[in-house]
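Dumping the structure here so I can ask a few things about it.
Removed from the display is one protein chain of the complex; every other protein chain stays in position.
Up next is chain A:
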Amino acid sequence: MLTTPRPIRLKGRSYLALTLKPDLPIEDWLMRLDDLAARSPGFFLRRPVVLDVEELDIDRTQLRALSTQLAARNVRVLGIEGARPSALAPDLPPAMSGGRDSGETVEESTAPASGRSVVVERIVETQPRKASSSLILDENVRSGQSIIHLDGDVTVMGNIASGAEVIAGGSIHVYGTLRGRALAGAMGNGEARIFCRRLEAELVSIDGLYKTADDLGPDIRGHAVQFWLNGETFNVGSLA
């Protein structure tokens, strides 16, 4: 048992990544990629690359072969976007989703001899955005469900059940009972708050700092409360 538990902070952090969007047949696309690599050696060197297979009808064997082919060309794939769950496997890079195009596009300066270029589609940007869009859920969040909304606030009109979790980039508002977990400011937003009409939570967290049910005093249990951060300290206040 730890006597003085130091909190472990879990935070979202975003990076710029190139996305590669292969097209069929893969063999032709790889040839064009080789052509590009021959003209700009080291293009992919040390750059994290996300493989976007959204529009490809590709199964696990083909995806694994593609991954091997890319590895042989020193292209290091850090994640795969848009693949069917059945096409993924533990030995393949993990699934990624929710990427947004950044304004920047990598242009290919030299015109390819073949007339068609390898399209280095876009740079995915997942910079922390301003908490802008909010998500409103009209129903209960049921046990086992996980709502992840990193763009802004989440408002739950019903309950968050025991064993359910809501992860928001902004604040979390619960008009019913909060029994499960609420993680606000998950992308590194210390201004985020958690509001609930009745507190029975298993865990609350703001900007990576958290409190478990045991840390929540019996005096606030069952009450309408809000949580906010003041620097590194967790504050709780009544909503009455």
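The rule is simple: a contact is a pair of C-beta atoms (placed from the backbone, for glycine too) under 8 Å apart; a residue touches a chain by one contact, two chains touch by 3 or more; residues count from 1.
Here is the rule we go by: contacts and distances are computed from a predicted model.
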For the chain that is missing from this picture, which UniProt protein name fits: "ABC transporter permease", "Phenylacetate-CoA oxygenase subunit PaaA", "Oligopeptide transport ATP-binding protein OppF" or "Septum site-determining protein MinD"? "Septum site-determining protein MinD"
Per the definition of touch given earlier, which of A:67, A:159, A:189 or A:205 contacts the omitted chain? A:159
For the chain left out of this view, which of A:61, A:74 or A:143 touches it? A:143
At which residues does chain A meet the chain that is not included here? 139-140, 142-145, 158-159, 161-164, 177, 179
